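Apart from one protein chain that is not included, each protein chain of the complex appears where it belongs.
Chains here go by letter, A, B and C, matching the order in which they are written, and residues are numbered from 1 within each.
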Amino acid sequence: LVRRLIEEGDHVLVYLDRRRRWLVRVTKGAKLHTHEGVVDIGGTLGQPFGIRVDSTLGATFYALKPISIDFLMKAERRTQVVYPKDLGLIAVKTGVSPGATVVEVGTGSGVLTGFLANLVRPDGHVYSYEARPEFLAVARRNLEKLGLADYVTLVGRDAKEGLEPRDADAGIIDVGDPWLLVKPISAALVAGAVVAAISPTMNQVEKLVVELSEEGYVDVESLEVIVRGLEARPGMTRPAMRMIGHTAYLTFARKTASAKE
Amino acid sequence: LVRRLIEEGDHVLVYLDRRRRWLVRVTKGAKLHTHEGVVDIGGTLGQPFGIRVDSTLGATFYALKPISIDFLMKAERRTQVVYPKDLGLIAVKTGVSPGATVVEVGTGSGVLTGFLANLVRPDGHVYSYEARPEFLAVARRNLEKLGLADYVTLVGRDAKEGLEPRDADAGIIDVGDPWLLVKPISAALVAGAVVAAISPTMNQVEKLVVELSEEGYVDVESLEVIVRGLEARPGMTRPAMRMIGHTAYLTFARKTASAKE
Amino acid sequence: LVRRLIEEGDHVLVYLDRRRRWLVRVTKGAKLHTHEGVVDIGGTLGQPFGIRVDSTLGATFYALKPISIDFLMKAERRTQVVYPKDLGLIAVKTGVSPGATVVEVGTGSGVLTGFLANLVRPDGHVYSYEARPEFLAVARRNLEKLGLADYVTLVGRDAKEGLEPRDADAGIIDVGDPWLLVKPISAALVAGAVVAAISPTMNQVEKLVVELSEEGYVDVESLEVIVRGLEARPGMTRPAMRMIGHTAYLTFARKTASAKE
Partner (left out) sequence: LVRRLIEEGDHVLVYLDRRRRWLVRVTKGAKLHTHEGVVDIGGTLGQPFGIRVDSTLGATFYALKPISIDFLMKAERRTQVVYPKDLGLIAVKTGVSPGATVVEVGTGSGVLTGFLANLVRPDGHVYSYEARPEFLAVARRNLEKLGLADYVTLVGRDAKEGLEPRDADAGIIDVGDPWLLVKPISAALVAGAVVAAISPTMNQVEKLVVELSEEGYVDVESLEVIVRGLEARPGMTRPAMRMIGHTAYLTFARKTASAKE
C-alpha cells in the first residue's frame, strides 16, 4: 500500500526552484527559515506529499516526497561524491540489481554505497572497505539516515590487505590508485563479475586498464558521461549555457575464469 | 549461494571483442558458428562462467555470465530502444528501486520495461501500456526470455483512454506525443511521483514542458546524456574518434498535490 | 620588419594568469593598479614585447604583444558578442580572407565586424548594417581602437529595407529574426557566396533553414561549436571541470544562381 499522507518523522523535500531545495524532517511545529520567508513544515502533517505551502513572504514551496537520489545528494559529505549521471551508468553496466552481492573499495562518504545498497535490497548486500576511520563514521551516519545500514557491512581496513567476501557479483573501485586494487578485488569476485572504477584522471585509467588486462579481464571499456541540459521554452529552446565539464572517467571490465599468463 | 558453474539451459555471453559478442543458450552439443571459427558451446557445461574457449580457428572467446543489460541489448527489437546511458539516468532520477510501482506508456519492444522490472522485483510491479498489438507480442517474448514476465502487466490499449493503476511511484512516457499523456498518467501517480519522458526532438520537449507545468508539475528538467569513450593505452591515450551524437532528450518532473489553476 | 620594442602609444596585454589580463596603452609614467600590486607600465618603454614586470607586491606580470582576439575580447560591449570558437569556424566556412567583400547584418558592438575586417584587409571591405544608433556608436569606437575603421562601412539602417552592396563574397546575419534577412542579404551577394547566421535558439534555426531553402540556397548546415579544456599536468591530466554549455548555433548555406520556384 502506498502511503499518501505526511506523518511525524517523515522527511520531505521542500522545493522552491531547481536550485533551492531542502531535505527536512517533519515534526510538530517545525519551521524552515529561508531567504524567501519561513515555511511551516509542521503544518504539512496529515497532508498529502506534494502539497503546496506558501512561505510567510508569499513564496511558493512544495513538500515533495524525497526519492533515493534526494537523500544521497543531501548526504553529509567529506569527499568528492559520485554524480547522479555516473551512478546511473554504473548500475546499468555492472548489473547491480535486487539480490546482488557487491564489494566496494573506497567507501568515502558512503553515497555510492547507499545507492548500491538501495538497488540490492532486500536480499542482496554491499561490503564496503574504507581505510580512513573519519570517513567511515560519516558513511555510517549517512547509511543510517537513509535506512540502508542493514544492507551494508562497512569494513575499516585497507583493501590492499585483502577482502573477505568471495563470489561477489560486482566490484567497485573508488580510490586514487585503482590499479593496485585489481588483484585484491579479483579474489572477492565470481568469474564473470563486472568491475567498475571511478577515476578523475586519464593517467589513472591508463594504469588501470593495463592491470585489468594483465589480470585476464575482458570487455574493458573506459568512458565519461556528460549531461547537457536543454532549456525548453516555447519558441526559445536551446541547450543550457552552463554545464559540468568533467567529473570522472568510468572504467568497466569483466573477470574471466583465469588471469593472463 | 552464487552458482559458479554453467548448467544446461543457462545463457552465456560469448565474448570475442568489444564489438562482437553473442548471447547463447547452453545445451549439450551446441556450437556457435562465427567468422573466427566454430565455438564449442556445449563444452562449457560444468565449467565456471568466464571460462576461455578457443574456436576451431584458434581465436580466443570467453563464456561470460550475462547481466541484465546483455539480455536487453540482445532483445528482439522492432522499435528504437532506449540506450544504456539513458536507462541509467532514468533509474536514478525517478528513484525506481525494489518494491516500486511503475506505470509506463509506450512498451515498444519492452527493453525499458524489462530494465524497470529488474529494478523493482521481487515486490514491485510495472504496468506497461502499448496500443500496437504487434509490439506487445515482441515485448512479451522479451520479458519471458528475461525471466521478468511475473513483474510486468502488459496492457494492449491506448493510454490516452485512461490508465488503471493508482498511486504509482513513477511514470514513464515513451511515445511520440508525450504532451498528450501527461493528464492520463497523472491520474495513475501518487503525488510526489516522478515522471520521465524520452523524446528525440526539441519540439516534443517544448510541448511537453508546457503541459507538465500546466498540470502543476515542478522540478521540470530536460537534458541529454552523452557518453564519450576514452581509448586508454600507455602513452597514447585519447578520446574515442567516433561517438553517438544524439539519441533522445530525457525530461523529468515531479507531480504535486494539485494542478495549476 | 618586425618591431620588437615597446614604443609610446603601443598597447600591451598585461598578463598575470589565465583569468587576469589587462589591455593597457603604454605612456611614460603609466601604472596599472591590481589586487596583486602596482605594475609599472611606463617602465616597459623601449623593452621587448614579452618582458617580465614584477608588481610592487612581487607578483609576476608579462607585457605581451596583443593580437587581434585580445583587442576583440577587451572591446567595449553592449550586446552579447560572438565567441572566439564561433569566430574561427565562421572564417573557415565562409572563406572570408584577404580581399573579400563581406556584408554583415547586425553590427552590435562590432566585435565580429572587427574580426572580419582584420581578415579582409588591406584590399577587402566589410559593409555592416545596424538599426540601433546606440550600438553603432559603440562599434565605431571599437573599430577605431582596433585600427580597422578604414576597412569597414557602418550603415545605420534597418537591413530589411535593403542593402546597397552587390556581388559581395560572403554574408553574415547576426540578428534575432534571421529568416527575415535572407531575401535582403541575397540581393547583395554574388551567386556562390556563403551566408553565415548566428542564432542562440533552435527555433530561429528552424525558421531560417526553411527560408534559405525557399530562396534556393544549398549546402545548408547548422551546427554548434563546443570547446572543452584539457587540464594537462604530469600524471594528473583530465578535462576541465567547467565548460561553456552553449552560445549559439551557426548556420551556413551557399547562394545558387536562382531561387527555388
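Just so we're on the same page, a contact is a pair of C-beta atoms (placed from the backbone, for glycine too) under 8 Å apart; a residue touches a chain by one contact, two chains touch by 3 or more.
Being a predicted model, the structure only gives us computed values, none of them experimental.
Against the chain not displayed here, chain B makes contact via residues 200-203, 224, 228-229, 235-247.
Although one chain is not shown, part of chain C still touches it, namely residues 2, 4, 15, 18, 21, 47-52, 62, 64-65, 67-69, 84-85, 87-95, 97-98, 101, 115, 118-119, 121-123, 167-169, 190-194, 202, 205-206, 208-210, 218-219, 221-235, 237, 249, 251, 254-258.
Keep in mind that, in the parts below, only the chains that are shown with their structure count from here on.
Chain B and chain C have Cα centroids lying 46 Å from one another. Centre-to-centre separation of chain A and chain B, using mean CA positions: 20 Å. Chain contacts: chain C has residues 202 touching two or more partner chains.
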